[in-house]
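Okay, structure first, notes after.
Of the protein chains in this complex, all but one are displayed in their positions.
Right, chain A next:
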């Protein structure tokens, strides 16, 4: 039994009578929750009424749209490693969570979402604001349930937290009927430690680790891929021990970004469609491919029939369903990344593969010449996204948290932002949710208040959730917002240019005055259109004590390269 907090010094005795609504709050406090993102409404009003008495114990952030609430909870979870929590009412409140649930599901973010539901006697009657949210959210939750009795609330919340954060994390939804919120129960909280039907992680099979070690010890050209699993299992140190001991060059997925310092001498950059040249090409030349905590997403693999066919694949992954799903593993290791790497480090021999590492450097030099120099030190008049990102990154000196939306700016930021600390990259990876970044940045700032949080957003994505400027203003969370404005849906336009004969079908945007919008929300803002003003703009952004918005007008029709065209092999990556 944990110590619970009750307003103004009242000690909560065991099995105290209270309403279901109050039990929701007490259960969250018992789980150590300090922040909730939410939006009230009819079916969740009892919970909000209970919350009124607990405002000093639980920081509730009133978002402006439930989608903003759940993305904020994701941002909070991603930087803090804690479970993100959000509240929504029934019907439209709950359905507005769906995009965020799908996003959290595919990117393995631990969330507990609590939705209000119409009273249990009205279920199935098409009552006002009734939606079958359990049914609707089934494919996009790790687990969900409906609670119709007050006395079932503490156990349901305990189970939800256990499931959300254990094993491969994911979003959980609990739908609580209004009568259950009003009902009385004798409150007692027991954290959940076991669900009979659920094995979050299996026992490490040391024989498999031994087989992996043998492959690595005999490898001439080993190559390691870092996925988000390294961050989730806090295996950053073990990973570096392994690659440094065995001399293995490595690269990261979009979700694995920031797990290891960007400037590590064995770090070869980002994998995937808009990743770096060397790691993509070398994937099809290595002899041993070691994938840690990643799922071989199609944006990473390109054509799977031409992916690393020459290599033996070691796949270290906590989710057994990911083994052989996209890429066949010669040595599957179903395990928590940290446990597996700890064992593996002991079994590998010290080694050096500098000739092989040099091959990466040679490819890197080609990319520097053909792409990176033009991106970072452009000769043309218009600003590039790359130079803006690098300027911000230099100012932060590897200490900031980068939150990105989806599109060209996301890829450019992921390529050029320099990281020194883990849990510093928040992006919508698997789902590619435009509108993710602004609310996620708010959540990230609240989850990591001592660090600078920079949200980099395109002009398209910004307009999908810009109402959260109001939440940022109300909370005064010092989120630093950069809009990279090319007045286009840039990534779609790029594809139209390259693959649809420049038929720019509905991708050009006539945008509003973003500065006026920001200022209307009470957030100071400045606009940069010329290269000579960029430094001043970035300084204004980063020196501001509170939230700030910087709009940078960038080249209208720039493309992101390198690029693995959709359906092509990773070794067919294009530099121009």
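Here, contacts are C-beta pairs under 8 Å (C-beta built on N, C-alpha and C of every residue); 3 or more make two chains touch, one makes a residue touch a chain; residues count from 1.
As a working rule, contacts and distances are computed from a predicted model.
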Listed names "RNA polymerase sigma factor", "Electron transfer flavoprotein subunit beta", "Amino acid/amide ABC transporter membrane protein 2, HAAT family" or "Acetolactate synthase small subunit", with the criterion being the UniProt name of the chain not displayed: "Acetolactate synthase small subunit"
Listed residues A:319, A:399, A:555 or A:572, member touching the removed chain: A:319
Which of A:15, A:195 or A:365 contacts the chain that the document leaves out: A:195
Selected residue (touches chain absent from view) among A:124, A:139, A:449 or A:512: A:139
Residue numbers in chain A that touch the chain omitted from display: 134-135, 138-139, 142-143, 145-146, 163, 166, 193-203, 319-321, 323-325
